[in-house]
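Heads up, one of the protein chains got dropped from this complex, but the rest are sitting where they should.
Moving on, here comes chain A:
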Amino acid sequence: MKVWKKWCVFSSMFLQFVLGVIGILWWCWPQASLAVTISEFLGTELGRWLILVVASYLVIVAIFSLGWMLMQPTTQKVMTIHRDHASKIQVDQKAVENQLRLTLGKYDLINVKVRVKLLTNHQRADVFVQGDLAKNADLSVLETKISQTVAKDLKEMLRIDLSRLNVSLQPYHYGQKATLI
């Protein structure tokens, strides 16, 4: 983390920390002399101005934090799949899952769900495929085909090696909701 970011986090969080600690101490020891003194001070004109300044500061910090959050792109886990000196390609977990889900559309499967765990240090991925069979099929042949397709697709399209594949297929029951690819 860069120094300016550390200072931003420190300045925005420190006051909240202090206020939080004061609040807890006040609740635990309401009759302590310091608590009484602070309570009396906050009732004065100067104390009310102090409350206004602190409250305004907290509102500004909240607005900046919300603004910063909105400015950041929404991502899941990210993996770098190719580097060329200063340039690189990164891929989001959601992109890998959608790539595989669309590829598996050519098989007689419905309600296909694909979950991917990216092993970022090794450029590999664990893949979990779940789906319902739309037709009678030889399961072992289908699983082999799916395994080959997933490994080939990951390697060719995204340069990711398949680490582990878990395929869970079950027959489609009549009346069951069907999500199509």
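The definition used in the following text is that contacts are C-beta pairs under 8 Å (C-beta built on N, C-alpha and C of every residue); 3 or more make two chains touch, one makes a residue touch a chain; residues count from 1.
Quick note on the criterion: contacts and distances are computed from a predicted model.
Undergrad: Per UniProt, what's the omitted chain called: "Stress response regulator gls24 homolog", "Cytochrome c domain-containing protein", "ArsA family ATPase" or "Nitrite reductase (NADH) small subunit"?
TA: "Stress response regulator gls24 homolog"
Undergrad: Which candidate, A:98, A:130 or A:163, sits in contact with the chain we can't see?
TA: A:98
Undergrad: Using the document's definition of touch, tell me which of A:31, A:87, A:121 or A:136 contacts the absent chain.
TA: A:87
Undergrad: Using the definition of touch stated at the top, determine which of A:74, A:121 or A:140 touches the missing chain.
TA: Checking the options A:74, A:121 or A:140, the one contacting the hidden chain is A:74.
Undergrad: Which chain A residues would touch the chain omitted from the figure, given the whole complex?
TA: Considering the whole complex, chain A reaches the absent chain at 70-75, 78, 81-82, 86-92, 94-96, 98-99, 102, 156-159.
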